[in-house]
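Of the protein chains in this complex, one is absent; all others appear in place.
Our next item is chain A:
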């Protein structure tokens, strides 16, 4: 359902100049699968997911969601995804019910269908006791539930959760993970980004470890364990990250002007240097 190929996003930044936030990232996610995007803060997870939700456009590369390209058919892509992120807040001066209903109507749902869907969602997510509470008066957990209901109102085949458990207490976070699992069982295609390893370990079918805009490695948990010969996932993660960082430092130290050694015998790098 989601295919990402050589996705790159660069920004111009005052401090760092041309900054590559996402660097040639490729992955794909299938129906009935939870894909975990794991990485420290600033790894580029949010940027990838923002590109998938068409809020940002990629600098280069292809991203295809539910059969639609994010650049050519962004409107159709947005119709087929639900996006929950800690950047997507809810309106202060709208009640839970109004909020979800508003987004349902933006999706062009008919009134009767929408009403039915809202009733099911509110029951399913146990939101009935605060359906008339305005956003400003909700707790973080309530807000997160409204966000999830908002993303699910049109029953999208693809759901994206970006750091969705951030700031939630253990109880609410647990509930959220349960909801996500049930969505997978319903055959949805899910992307779940986080920097918390235990969540990934418990939830995700496949994992990609991101650092500094690149995917360092990806696969199922057993695959990763075998490949790196490390049983403890946390050790594996840190090992991968520190090796990557170490290599960066070495490259910079041996070349004080900050340029990487260009290996002309390697076709990949020599192409890069010539272009």
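Definition applied: a contact is a pair of C-beta atoms (placed from the backbone, for glycine too) under 8 Å apart; a residue touches a chain by one contact, two chains touch by 3 or more; residues count from 1.
Here is the rule we go by: contacts and distances are computed from a predicted model.
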* Which of "Ferredoxin-NADP reductase", "Acetolactate synthase", "ABC-2 family transporter protein" or "RNA polymerase, sigma-E factor" is the UniProt protein name of the chain not shown? -> "ABC-2 family transporter protein"
* Asked: Out of A:45, A:188 or A:214, which touches the unshown chain?
  -> A:214
* Of A:105, A:137 or A:174, which sits in contact with the chain we cannot see? -> A:105
* **Interface residues of chain A (partner: the chain not displayed)** => 10, 12-15, 17-18, 20, 23, 53-57, 59, 67-68, 72-76, 78-79, 81, 83, 85, 87-94, 102-103, 105-108, 147, 150, 212, 214, 244, 247-248, 251-252, 255, 258-263, 266, 268-269, 272-273, 275
